[in-house]
Structures are given as structure tokens and as C-alpha cells.
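Starting off with a structure, shown below.
Omission of a single protein chain aside, the complex is shown with its protein chains in their original locations.
Right, chain A next:
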Amino acid sequence: MSQIINVEHLNYRYPQQDTDALTLTDVSFSVAAGEWVAIVGHNGSGKSTLAKNLNGLLAPVSGQITIDGQVLSEDTVWDIRRKIGMVFQNPDNQFVGATVADDVAFSLENQGIPRETMLKRVDEALAQVDMSAFKTREPARLSGGQKQRVALAGMIAARPKILILDEATSMLDPEGRAEVLATIRQMKADSDLTVLSITHDIDEAASANRVLVVNDGQLVEEGTPAEIFEHGPALIKMGLDMPYPERLKAALKRQGVTVPTTYLTEKGMADWLWQLISNK
């Protein structure tokens, strides 16, 4: 599989910073087309900074970023931004349009896409996130989850190859979070989308093919969700909320029950519990 994102020896420092310390130090990784990669790390570890470097919202001190075969530079930045859709944390602060349809059309307007095409794509995108009924609503009359789905519809309409989610579900209630995650899974199933999701949410990280752990501006670990989740309580240090099955295992262990050391999904945990009880 071809590498759609390739980051080599990326160093970044905020210009307004007073120290010489780097915010990102020698970050290198690549992501294959169609992959879903989760980035985890505690607050202030540099995840958002990394994301903003990928589409040129921030310019690195050194290092090279290649997106879909194009090296990121001043000349290619607008092309690359077209290939990357980014959804941010706060649903309110990224809603540009005065109505749902206007917001979905915003990226298309920026690309100068003809109106006929826009009308069609906006309707399709809204149908895909199940928000067609809200087309003329103002953002003030939408829930957080609905706003994030509108943001996703904006991405669907603009047809990026890569979707970066910077804690896109963190301000939502569990229900809104589930809705948004379901929409992302659907989007991924419909097209060959590459997803990079920055998250503290274990369910979101568990949806990924691979997890990257960032600590203090450096990539410290990578692995499949199952491999990473085996760390148990150390996960909290990595900025993840412990998954429910792991919390349950820790609690059982304190009660003197011998628990498996491998990661179990909720379903796997339930099966194991059944076995444990029936063996007694």
C-alpha cells in the first residue's frame, strides 16, 4: 500500500515561545492510504501542533512532510489543504456558515466549484450524515453532535483524501460521540478515506488500525489498539481514559481474581466472565 502521509524528522517550535525547547522533536511516521490511525497523548503533548503542521497551518522549523506524493511547501499548501479535511474540538468555533447548508458549502465555495455541482454535493453530503432535515437551520438551534456531523458533511462534500479529527468528539455527550463515530465509520466504508484521529477517547482509539503515542513532543510508541491497551493503568499516563474492560480487570485483580493479561474487548471480557463464573 502507498504511503499517503509521510513525516520525516519534523521539528517544530512556536515562534511566540520564549524558550528554545521544541514543541515537536524529531517526529517521523507514515500512514498508508485507507488506514485509520489514532494519536493519543496527555494534554499539551503536542498532538494538535502535529496536526496543524500536516496541512501547513503551522510551518515546521525543519523536517519534511509529504502528503499524497506532494512535498508540503508554500507552493503546494493550498493543494494539500484540499486533500485534508480537518475537524476540530469545539463544534461552535468551526461553524462558518449562517445555516447548515451554507456551512457545508463553505469549502466548495473556497474552491470556486460551480453552483450546480455545489447544490448536488451539499444535498448528498447532508443525506449521508442524516442531516437533510436540518438544511436551513441556524447553528444556534443544533446540538453539539449535530454540529460536528455538519462539519463532517462539509468534509464529505469537499471530498478530501485524508480526514484529521482533532478531538472532534471530546466536547460531546456519549450519544453525540457515538453518532459522530458512526458517521466516520460510514464515511470510511464509502470511500477510501485515510483517518487520523487525535483523541482521549478509548472507543475512538479502539476503532483505529494503529495507535501512535505522543509524549512531550515525541513519538514514544506505536502499535495496534490491542497492543497499546495492554498497558492497563499506564494508559492514563498516555492521555487515554482507561477502557471499561481494563478498569474492570484492575478492580477484579484488587479482589484477588487472576485476570488475563491480554487486552479484551467488552465482548471478550463478557465471554471471559461467563467462563469464569461457569467454572466455579
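Just so it is clear, a contact is a pair of C-beta atoms (placed from the backbone, for glycine too) under 8 Å apart; a residue touches a chain by one contact, two chains touch by 3 or more; residues count from 1.
In the analysis below, contacts and distances are computed from a predicted model.
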Among "Gluconate 2-dehydrogenase alpha chain", "Energy-coupling factor transporter transmembrane protein EcfT", "Precorrin 3B synthase CobZ" or "Transketolase", find the name that the UniProt record gives to the complex chain excluded from display. "Energy-coupling factor transporter transmembrane protein EcfT"
Across A:G63, A:G97, A:G223 or A:G268, the one contacting the chain not displayed is A:G97
Touching residue (missing chain; options A:Y12, A:F88 or A:F229): A:F88
Touching the hidden chain, out of A:I4, A:L108 or A:V150, is A:L108
Residues on chain A that touch the omitted chain in the whole complex? 52, 55, 57, 78, 81-82, 84-86, 88, 90, 92-99, 101-102, 105-115, 118-119, 122, 138-140, 154, 158
